[in-house]
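Working notes, structure below.
Here the complex is missing a single protein chain, while all its other protein chains stay put.
Labels A and B are assigned to the chains in the order they are written; within every chain, residues are numbered from 1.
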Amino acid sequence: MKYLKNRSSRFGNHILKLILILLAVIFALPLYITVINIFKPTKMISASPMSLPIPPILDNIKSVLQSPNVNIGQMYFNSICITVFGVGICILISSMAAYYIVRTKKNREALYIFIFYLGLWFHM
Amino acid sequence: MSKKAVSMILAVAMMASMVSGCGKSSSNQPGSDMKEPANATEQPVNNESSTNGEDITLTWAVFETDNYTAEVWQHIIDTFEADNPGIKIEKVLMTGDSRPQFLKTMLAAGNMPDINIDPVDLAGTDGIYAEVPEELLGNYEDASIATYNGKHTLVPAYKALRTQCYYHKDQFEEAGITEEPKTWDEFLDICEKLAAAGKTPLMGVGASDIWATSFGWWTGVTNADIQKAYPTFNEDILSGKLKWTDPVIADSLNAWKTLIDAGYYHKGSMSFSYTQASEEFINGSTAMFMDGAWSAAGYDASGLTTDDMGVFVMPAPSGAKSYCTMPQYWGVSETCQNKEAAFAFCEYVLGGNTDIYKYYLQADGTYSVTKDPAEYEMGSIQTKFSENYKEYELIPEIMKMVGDTAIPTGFEDFTCKSLQNIFTGASVESELETWDAEMERLQAASE
Partner (left out) sequence: MRKKSKLFVFPAFLIYTLLMIVPIAGAFYLSLTDWNGISAGFNLIGFKNYAAMFKDTRLHNSIGVTITITFVVSITVNVLGLFIASLLNNAGKITNTLRSIFFLPYVMSTVAISFIWFSILSYTGVLNSILESLGFGNIITDYIGNSKNAILSICVIEIWRTLGFHMVLYLASIQTVPEDLYEACTVDGGSRWQKFRYVTLPMIVPGITISVIMSIMSEMKQYDIVKVITNGGPGYSTETITYNIVTQAFGNNMLGYSSAIAVFLFIIIAAVSMIQLKAGSKLEV
């Protein structure tokens, strides 16, 4: 396919790539700000939010992990439990249902598919 | 870096945080999430407390603020458990900005905590809270006991003073203000002087803390104005004798509007959450802040004195000189299986053990309601705060009245939102017109 691109379209390609990278940078800005603000003391966050944390401090992370309301182990365990069981059972059951639906006659299949699609609407 | 290295690092970080988090002794159940109404079907009510052998476990719903930290609750729990072996208290943190909503979701899920702080919203409905034994009620001032449908279902905990205006003394000096304002005109005067000196007079609150936008003005000024004109306001408004569009209320709110329209509030007020606004005020962004009594205790604890921070009562446009207190209660849920132990806990903390009671009161700067008042050392700012009320008359607070003269549930939130509308420019009269219809609607719904 490369031979089909002539010089002008390759230049346009570069411009578009640049636009893409610019968009990605703007997009990632909030995440970048959050991550670097983890390691900064509060005053520095309000004073210069975009600067790099030099020197980095770990107090914020410590206070979250050691707060008596936060039991990270229990929280992770809960999330992992829910994910593993939920996704596991879901995959198992839905593949079974899908197998049956695919291999039956058309009219019954339509009814089941319609009913299951109803469920899709509430999951977003 | 290769993908493998990145995933290794992430996995190690997760393990490290899990290990350090597990190394604590306390563990508590996270509160249940709010579910969509479509999923709320009726469920059989069961409760948390278990009786394994001789150990009774009670669940205690608490909330945390800058003053009520986790250490405060833990200290109370530890002291109680040391004196009462065989009863264990489990703390349940009421998350979210609306504690009644949290309790209602817990109730709907069948997980109602045994002992609740701030149960006033739900107490209006029969059958949620257990009746308090008369001997326990005898410990408390008669005026503080609440009656719902003829029954005494709540244990008085404390009473809190409400709101005054805090100010930075250095900013007042720079603007040439020498005295605290005693009348409404003097107050307008100092606002003008501060604006002329290039300072922002007042701090406001917005964002997700809707209650805080109107808190200072409504509880400090409008409440006083209304009660001065109509001493039996609650009964009258509930029976329909008075309407919310009354000129007294409109005048009071219009006075607020003059402050807002003159631009005396900080420009970013509506985007600050309450904690943010407090921080900005402490850092000196504005000269004054109409804030609650809990801040006085906080300022004292952080080392400020009356040399830096002054406080005066907001002068009301109608000249009323009164103040209100908000009573707070604890309730024991009807679903509790160990009511004796639960009431024993209430009795212990709320007066039984005077040291713990003082500790509890001191945390938030509140005042005791026991017949034998428990007094504690107050810092300079808090002392000034309570001394300011020496010549003032004590009146009930309209929105917080409990018992049969209480305003219907949900109305206070409605008024907070409406007052926010006024803050952002709506006209006072058009907003007040919506209050009557809403109150009728909520009254009809709560029957």
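Here is the rule we use: a residue touches a chain if its C-beta (ideal position, glycine included) is under 8 Å from a C-beta of that chain, and two chains touch if they have at least 3 such contacts.
Here the structure is a predicted model, which means the values were calculated and not measured.
Across B:147, B:183 or B:271, the single residue that touches the chain missing here is B:271. Which of B:61, B:122, B:316 or B:363 touches the hidden chain is settled by the complete complex: it is B:122. Taking the complete complex into account, residues 34, 36-41, 97-98, 100-101, 104-105, 107-108, 122, 125-128, 206-210, 267-273, 276, 280, 409-410, 413, 417-418, 420-421, 423-424, 426, 434, 442, 445-446 of chain B touch the chain not shown.
In the full complex, chain A makes contact with the omitted chain through residues 1, 4, 9, 12-13, 16-17, 19-21, 23-24, 27-28, 30-31, 33-34, 46, 48-50, 93-94, 96-97, 99-101, 103-104, 112, 115-116, 118-119, 121-122, 124.
In this section, only the chains that are shown with their structure count from here on.
Separation between the centroids of chain A and chain B, computed from CA atoms only, is 37 Å. Taken in their complex, chain B has these residues touching chain A: 14, 17-22, 24, 26-28, 30, 64, 70-71, 74, 93. Within the complex formed with chain B, the residues of chain A that make contact are 65-76, 78.
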